[in-house]
Each structure stands twice: as C-alpha cells, then as structure tokens.
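For this view, one protein chain was removed and the others were kept in their places.
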Amino acid sequence: MPDDIRDAETVTPAVDAAPSASVVVDGLPPQNHTQGIVPDVPITTPDHVVAAGPAPKRGLRAMLPPFSGKLLIGLILTLGILLFAVLAPLLSQDPRYLKNASRLPPSSEHLLGTTASGADIFAQLAHGGLGSLMVGLLAGIIAVVLSLFFGVVSGYTGGWTNDLLSFVTNVMLVIPGLPLIIVISAYLESRSLVVIALVLGLTGWAGGAVVLRSQAKSLRSRDYVSAARVAGEKSGRIILVEILPNLLPLLTAQFLGAVLLAILGEAGLSYLGLGPSGSITWGTMLSEARAQNAFLDGSWWWYVPPGLLIALFGCGLALLNFSIDEIINPRLRTAPAAVKSVRVARKNRRAGKPAGPTASTRPSLDASTRDDEKVNA
Amino acid sequence: MRFFARRITFYLITLWAAISLNFAIPKMMPGDPKQLFMEKLMRKGIEITPGMQKSIDLLFGEDDSSLWDQYVSYLNNIFHGNLGVSTTFFPKPVTELIAAALPWTLGLMGIATIISFVLGIAGGAWVGWKRGTWVDHVIPASTLLQALPYFWLALILISTFAVTLQWFPVIGGYDIFSYDYGPEWSWSFVGSVIYHGTLPAMTIIISSVGGWLLGMRNMMVATLSEDYITTAEAKGLRPMRIARTYATRNAALPSIAGFGISLGFVVAGSVVMEEVFSYPGLGKLLFDAVRENDYALMQGVFLVITVAVLAANFIMDMIYGFIDPRTRHNA
Partner (left out) sequence: MIRSVARKRLLTAVALVTGVTMFAAGCSSSGDPKDDGGSGEARVLNVWAGTQTPVVANFNPYAPNPLHAANGAIYEPLFYYNKAKAGAPEPRLGEEFTWAEDGLSLTVTIREGVTWTDGKPFTVEDVVFSYSNDAAKSPFLESAEKVDDKTVKLTFNSPQFTGEVQFLGTTLMVPEHIWKDVADKATWANEAPVGTGPFTFDAVTDASYTVVANEDYWDGAPKVKKVRYLGVDENQSAENLLTTGKIDWAAMFVPDPERITGPGRLSMINTPQDPTVLYTCSTASQGCTGPQTDIAVRQALDLLVDRTEINEKAFAGQAAPASPTFALLGRDDRWISPDVEAESPQTADPAAAAKVLEGAGYTKGADGIYEKAGQKVELTLITVAGWTDYNTVGDLVASAAGDAGIKVTHEQVTQQEMSDMRVAGSFQLMVGGITGPSLDDPFQIYRQWLSTDYTQAVGTALESGDFNFARYSNPVLDAAVAEAAATNDEDAKKAAYATIQTEIARDLPYIPIVVNASQTFMDTKDFAGWPTEDNLYAFPPSWSTVSLGVVLSKLEPAAS
C-alpha cells in the first residue's frame, strides 16, 4: 500500500524510459515531469463556467499534441537531423576514403575539412549520424520493450509476479548504470553497434518500468477493464488491446527519452574508448578528434559539429517530450495560457478595452483533456 | 514502522545482489589479465626482467578452487575490507586507493550536484511561477544545455578557460606545484581546492541544471493549478507566501525523491569528467582500471559506487518518508 502511493508521488510519468539511464552519462536528474496520473473520474465543468472555447476534439485527434512553438522547434530539429542522417550520406564522399590531404580546414571541396588520416569530416558526420541514430533507436526500442514487460505485466498482474518483477526492476534501478556499462564493455571481446545498443538498452529500462507499473496498476481498476475481465477476456489480450493504447503517449515519451540517453551514452563510451569498433558514429568522431589533438590545435570544425548535432538532436527530442507531456497533463498547456489571458485582460481593462472572450480565470478544460476518451471507447 | 522495515529489507537484498553481480561479471567474461598486463608493458617499451616476471606471476596468481568456494572467500574478503591489490598502481591495495579518492568525488560531485539541484529547483519554481510570460521561452534553451555531451563541454571549457585565457588551472584537485608534502589543513589549501574545483563543478552544473529546472517548472505549473492554491489566492495571501510555503514545497516532492537516485549516479557520471580534469576521484579510478584491465580495482570501485548509490537512496527514502507523511501513515 505505501509503495503504491509512494510510486504515484515519486516517479512521475511522462518520464523517459530510463531516468536512471538519464543520469548515466551526464549525471542528469531523472526527468521530473508532472503528475500525469490518469484520473479515474472524467473532469467535468459546470456549463456556465466554460467559456466559448473550441469544439472538443474526438478520437485520435484527442491524442495528438497541441500545436505550439516548442513542438514546432522540436519537430524541425528532430526530423531535420533525421533527414540529414538519411540523405546526406548519399551526397557525400565515402567517409573511409583516405586519399585527401590531411588536417585541412573547411573549404568548398571539403565542407568541414578533413581528419588527420585524410577522411572528409562532412562525410563522417553524415554517416556518423546514421550510426549514432541507429544505436539510439535500437537501444530505445530494447529499453521500451523491456520496461513494458517489467512494468505493465507486473502492474497489471499483481500478486507475487508483481513482487518478483518489481524486485528485479528495483535492483536494476539502483545499480549504477554507467559503471555497469563500462565494466561490461571492458570485458567484451568484440563491440559492434548492435552489441553496444544492446548493453545500453539492457541497462536503461528500469526507470520506465516503475512508471508503467504504477500506471498499469491504476488502469486495472477502470470500468472497461473490469468489464473485459468479467466478460472472460484473457489477460494478454486485455493488456494488448485495452491498456497499451492508453499508455501510448507515455511510451512515446519514454522512447524518445531513451533514444537521447542511448546516443549520449554511446558518445560517452566512445570517448572512453569502449565504443563500437569499426563503425563511425558521432561519438567515435569525437574520440578520434581528441586522440589527434583537435581540441588543442584549434580544429574546431572537427570536434564542434558532432557535439553540436548530438545536443541539437537531444534538444529536439526533449522538446517533443515536452509537448507529449502537455497531452498527459493538460494543465501544463492551459495554465500558462490562462494566466496569460488573465494578464492580458487586466492590461486591457486598464487600457479601457472590453474584456476578451477568455475572461474566465479558470483553465478551460475542454473535453480534449478527457483522458478516458480513448480510441476504442 | 513497517514502512521502514520494508525499505531496509529491500536495500539489504539489493546490496547482496550488487555484490554478487560484481563477483559474477568477471567470471563470465573472457580474457587473460596476466597476458594483457605484459602486453601493455611491451607496448610502452618496458623490458621484462626476471624479477619483474616473478612479481607478475605472484600478482596474477592461479585460482583452482570451485566457483562456490571462490564466492564465499570473495564475500569473506569484502567483509574484512580486503578488495585485493591493484595491478596498475602496484602494490597499493584497492581499499587505500578508493579511500584516497572518495573524499574528492563526494566533495566535488556532491557539492556541485547540490548546487545544481538548488539552482534548478529555485529556477524552475521561478519559471513555473512566471508561466504564461516571456520566461516560458527559456525552456528550449535549457533543453539544449541538457543535451550537451558532458565530456565535450568539459574539453571546450578547458581549452577556453584554462589554456587560452588561463583563468583556471588545467588539472588536479589542488595545486600540485605548491604542496610537495601532500594536502595540509590550511586556508590556502582549501582555497586551492576550491579554485581547482571550479571548472569541473561548472561542467556538472551547466549540464545538469536544465533537467531539474524543467522538471520543477512542470510540477510548479501543475501544482499552481490546484484548488488549494486558488483558495489561498482567494483568501488574499501574499503571492510570495503562496509560492514559498504552498506551491514550491509540494512541487519539489518528486524532485527530492529523484534526487536520491541522481546523487548516486553523479559518481557514475563523473567518470569521464574526472579523467579530463585529472581530478583525483573515483570516476577517474574506474576509468583507469578499465583502460589498464585492472580487474581488482574495477570491481572494487564498482562495488563502492553501488554501495554509495544504495546508501544515498536509503537516506533519501528515509528523508522522503519523513517529509511526506502520506507514505508513512498509509502502511
């Protein structure tokens, strides 16, 4: 019992799949997003308080994030870099072609100059993007799948399955991720992209599992889930059909977070010399730049672009996560808007203008905030 | 009371799991440490004299007993504080190396994390309070900061502030040129420690404050929409009073709960950073151990880090149980 409440307070949803891994490389705190506990009772507001707002969205559109500046920036960054990673390799040199002169600064022929061995940096950046993103994607998928299993199955099933799976989750949560990754990587004989992604995914699912567990537990007591159970549907089908779709925003947020942390983790491992051997990623570029003294001899065109791209991609992911957060907890979106409208109204009143349409100080909770209006309801 | 008992049991079991994991990993992995050690010496151009060969053989002694016996003696050794001898820093015992490094890591990392936590919470509370204004546009900037690779930031800070501008020292926990006889308890030494710790602390603070800030901001916005805040406003309490006494305290709860986990991981995140700054902490020890395939040291540091994380979590759990009565009373 106390653990339930504690879980509810402690680990907030809409966190990335692995808050423990979130501090893996960077010592970051877990993403403390808001309490997105799916409310049991739909929030209704008395009609006379609700001002004339937009018509409530139904169905799938209820699940999409509201459009905002942050979402736009996030999408531009993420999709932009993805496109770069996919298309740029087709337009650039072979990153392993070494017949160029070495250590050239940027020029029209080599947009970002060349490395110490004579490879084109822009080509390496493009192919490295593919490498880094693949590691991130794979690790993200592994982490989400594992946290799904350990979280939802344990939360829904309860009993001693819950106890066992919870125990494993808690142990994995508390054992420090990066040292474990370092120690395992040090012992591995061969380190390919897939193996690194595996190690990163395997060590980063615990935080997400805790979140999903508490969500699954609360969803279990819903009417429609009880109805399905009474109707005799198998647990597996209930989990798949009833519970999972409601967790979709959470899962997306976790996945995006896991991808970012995997990319940062791979960069850190490569810097330590434990990254994928033989592949080109942004992390291996940074590691080679350091080994060849680029940080000291002023060849910023070698070490700034990879780090910057990692940061920009991460920024985009974080902003997307932020927008997803706004679905899960609509107060994040409506509260600032409401406060702003209050301020605007005050200003208008002082200036003598008539009050605007959204004069109400209450956040207008339209039906799009009803989290229980599900796809299949 | 049951709450505490449950948590204590959980932590003890996790401790046992961590120790066993620490024992199991090297046994499962391939590799011959003795051969690697001699390889490394060769690569450095060092000739292996007969005397050296004898000491190497001694160091990497053969162990033919059964796995269970090894496990039991491993546990026994740990409880007697014997973590083996390091091959990189031969013949120093692992416990001595760790004991020397621990205060530096706890000091630098602990203080830097606390500073970034406090800054993040305060900043997040302010940004959350000012929701709906221009301050909201700070958010994308803090997400960018948060996504910067740790070591990349460290290297850039060094090359800018330490080498080019020479405002800060390049390496070390204290001024190694002035203290030939070791650290001493004087004001100038303490000052030297602070001076040398500034750049590393800056790296940690810059890259982690964003996360706390965002989380706190979101919680703040959510909390400020609660009914009791509206009631307080209606009752006419001063805004600052509401912000401090009602909103921030409640909004900070999840962050405080998460702080425990992150404090433990700070040691982990310090690995690369300490190496870059040659800062004499645990992270650098782990990195050195991995690079030199020094298995005894690697295991020792990993164990200590795990125990530190567990201890930090335990303390935070107790504190959390104390400040949030709901957890205790719902037993």
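Quick notes on this structure:
Going in written order, the chains are labelled A and B, and every chain counts its residues from 1.
Keep this in mind: a residue touches a chain if its C-beta (ideal position, glycine included) is under 8 Å from a C-beta of that chain, and two chains touch if they have at least 3 such contacts.
Remember, predicted model here, so these are calculated numbers, not experimental data.
Contact with the chain not shown here comes from a single listed residue; of A:Asp120, A:Glu266 or A:Glu288, that residue is A:Glu288.
Contact with the chain that does not appear here is found for just one residue of B:Leu119, B:Val170 or B:Ile319, B:Val170.
Looking at chain A, the residues touching the absent chain are 96, 98-99, 102, 116-118, 188-191, 273, 277-278, 288, 290-293, 295-297. Touch with the hidden chain on the side of chain B covers residues 30-32, 35-56, 58, 88-92, 97, 100-101, 158, 162-163, 166, 169-183, 187-196, 275-276, 278, 280, 284, 288, 293.
We take it that only the chains that are shown with their structure count from here on.
Rounded to whole angstrom units, the spacing between the C-alpha centres of chain A and chain B is 23. Of all residues in chain B, only 2-3, 6, 10, 13-14, 17-18, 21, 25-26, 28-31, 109, 113, 117, 120, 131-133, 136, 139-140, 143-144, 146-152, 155-156, 158-159, 163, 204, 207-208, 210-212, 214-216, 218-219, 221-222, 224-225, 253-255, 257-259, 261-262, 264-272, 275, 286-287, 290-291, 293, 298-299, 301-302, 305-306, 309-310, 313, 320, 324, 326-328, 330-331 touch chain A in the complex they form.
Note for the complex: chain A touches chain B at residues 1-3, 5-6, 9-12, 19-20, 22-35, 70, 73, 167, 170-171, 173-180, 182-189, 260, 264, 267-268, 271-274, 286, 290, 295-296, 303, 307, 310-315, 317-319, 322, 325, 329, 331-332, 334-340, 343, 363.
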